[in-house]
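One protein chain is absent from this view; the other protein chains keep their places.
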Amino acid sequence: MSTWINNSWYVAGWDSEIDQAPVARTICGVPMMFYRRLDRSVVAMRDACPHRLLPLSMGLREGDSIRCRYHGLKIGSDGVAEEMPLKTDAVNKRICTETFAVAEKHRFVWVWIGEKEKADPALIPDLWPCSREDWTFDGGYYHIKCDYRLMIDNLMDLTHETYVHAGSIGQPEIMEAPLESSVDGNNVYLSRWMPGIDAPPFWRGALKKEGLVDRWQICRFLAPSAVMIDVGVAPVGAGATIENHDQGVRGMVVDFMTPETENTHHYFWGMARNFDIEDKGFTARFKRQQGGVFAEDKEILEAQQAAIIANPDLRLNAYNIDQGGVRARQVINRLIREGTAMEQEAKA
Amino acid sequence: MSTWINNSWYVAGWDSEIDQAPVARTICGVPMMFYRRLDRSVVAMRDACPHRLLPLSMGLREGDSIRCRYHGLKIGSDGVAEEMPLKTDAVNKRICTETFAVAEKHRFVWVWIGEKEKADPALIPDLWPCSREDWTFDGGYYHIKCDYRLMIDNLMDLTHETYVHAGSIGQPEIMEAPLESSVDGNNVYLSRWMPGIDAPPFWRGALKKEGLVDRWQICRFLAPSAVMIDVGVAPVGAGATIENHDQGVRGMVVDFMTPETENTHHYFWGMARNFDIEDKGFTARFKRQQGGVFAEDKEILEAQQAAIIANPDLRLNAYNIDQGGVRARQVINRLIREGTAMEQEAKA
Partner (left out) sequence: MSTWINNSWYVAGWDSEIDQAPVARTICGVPMMFYRRLDRSVVAMRDACPHRLLPLSMGLREGDSIRCRYHGLKIGSDGVAEEMPLKTDAVNKRICTETFAVAEKHRFVWVWIGEKEKADPALIPDLWPCSREDWTFDGGYYHIKCDYRLMIDNLMDLTHETYVHAGSIGQPEIMEAPLESSVDGNNVYLSRWMPGIDAPPFWRGALKKEGLVDRWQICRFLAPSAVMIDVGVAPVGAGATIENHDQGVRGMVVDFMTPETENTHHYFWGMARNFDIEDKGFTARFKRQQGGVFAEDKEILEAQQAAIIANPDLRLNAYNIDQGGVRARQVINRLIREGTAMEQEAKA
């Protein structure tokens, strides 16, 4: 049984990462390569020539097709052979490479892992802040040497900010505020409401006002592997509630964890916001700062993965603060079981 | 079942590589070491002291013997102990290290893998252009991280020149000429005859004449693991045929692939020629250019090996152009089966 979910959309890359030249990336254990056709639609193929398995990502583009750099087998963007290595040979149309269903949405390129005919773009997790016109969104990519679920645990529990990010975004009030969590289908919510506190420097600067604020952190896990964290502050008395809080400044940290192998993953991170949306300098400064914050997480998570391997007799334990991660993993485990059942059914 | 052939000669090194100082090289999975006696005959031994297994290649030469650098056990060039670590101890002549049958021929040192008593130098593949007086021969050594059979596939199909070597020796006519292949015992032939074409720069310079030429490429696989490629051009009308073509300039690319492990091999390459045989500058220039050509092959072959490992559900496929490699592998597979049967018989 794999650690990822069959019949799901996973992020393959930022829309800005995939262009005309092929990009190689292993997704859920499968070597894939991605490129755009001349009309900019995205192609996803197994990264192995059907002839002698050389990665097609080493190949040469010809129009929308790709020509293998070893013997020159030419493959169309539908994965089907268009020209044999000996040009005089008749093309055998059964020669083809596996292609994958792809979609572009919310600034990401998505790839469907599972039965191709079930790939429905409506099933893409609703990362709405990434594509709303009155919000702005930007972010980055990190390769992390740990099971993607350790990153979900990390994001579904902001307690760690106090220690891991003591020098950057940590704040003692985070540890003292009560936690609320709930499950709704394949989504998990975890919220913390901090009323009438002093805003930390980042939010004070965003709000551009003196005075006490209400602060919130609402983590939302969306299967198969997204976490959106709704963060912000509003002046006390402005009427912000846990359900409705557009009275102040609001950001949405958007994270997607795509498994590469069982112990490594691709981490796509971004920040959407509804304030200063034309201020590109703010965006650039924020991305640079966030790079430092993630370097702290990466160090911790990779050390945790190494410790899990080095201590095979010990297991992860969960306390109250882990309720968000625990519930996200329950959803993931249920979907893995269902996906495995579907897969076996499909094969039967 | 191994990927190499029992009871066969494999190249251990160039005659110029093996000298008085021991050279360590793993051949067909067995750590070996090679050196020359004072009379220049070659010794091949298991590279492990029979006492505590320290590589004997780290040892010290004393006359024709080798003394282990750990405790000083002295081993004669016949592999038998000559002096104990405590010089006062009686020498136990049953203390010995495995030795291997060796031979020198065609500028290479050969080692016999299999039952020593069957080692017959007459079974060494006939790489005649390497040692003919009216030809000259020189080449090099490369360590390649792939199954040796991928290199045989590569050499038995010159189609790949068009793409892999687009910038050096490729020529479109190669792709258009018809292929002929045949098997003769443990040899496989693959030939391409290109009549009345314009000579590529290398051959034009070798021929030193204007005018159209007939060009040929004749790949010959010789078990267990040699490929000789007969290449050259002759002026149109000079009478050259596929069987007989000494009317122009002729070269013989000689390749020997010795398995190191299942996924790595030692690649010995050379070029013999029957023209300008006294021109050492030509030889040196050719070796330097060929280094660049092989770097291109090495990149492709090592990427192919990595892709084979990364895509365990896919297998290599063969088209028309692969007939040479397919037939060479059929010979190899038959000899592996026969060699394994012989080995089991010998043990029974």
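Annotations for the structure displayed:
So that you can tell them apart, the chains are marked A and B in the order they are listed, and the count of residues begins at 1 in each.
In this text, a contact is a pair of C-beta atoms (placed from the backbone, for glycine too) under 8 Å apart; a residue touches a chain by one contact, two chains touch by 3 or more.
Just so we're clear, the structure is a prediction, and the values are computed from it rather than from any experiment.
Of the listed positions B:23, B:54 or B:80, the one in contact with the omitted chain in the full complex is B:54. Checked against the hidden chain, the listed residues B:14, B:70, B:275 or B:294 yield one contact partner: B:70.
Contact with the undisplayed chain is limited, among A:123, A:236 or A:321, to A:321.
Listed here are the chain B residues that touch the chain not shown: 26, 31, 46-48, 50-55, 58, 60, 67-72, 84-89, 95. Listed for chain A, the residues touching the missing chain in the whole complex are 153, 157, 159-160, 162-164, 175-176, 179, 300, 303-304, 307-308, 310-311, 314, 316-317, 319-321.
Please note the rule applied: only the chains that are shown with their structure count from here on.
The geometric centre of chain A is 49 Å away from that of chain B, both derived from CA atoms.
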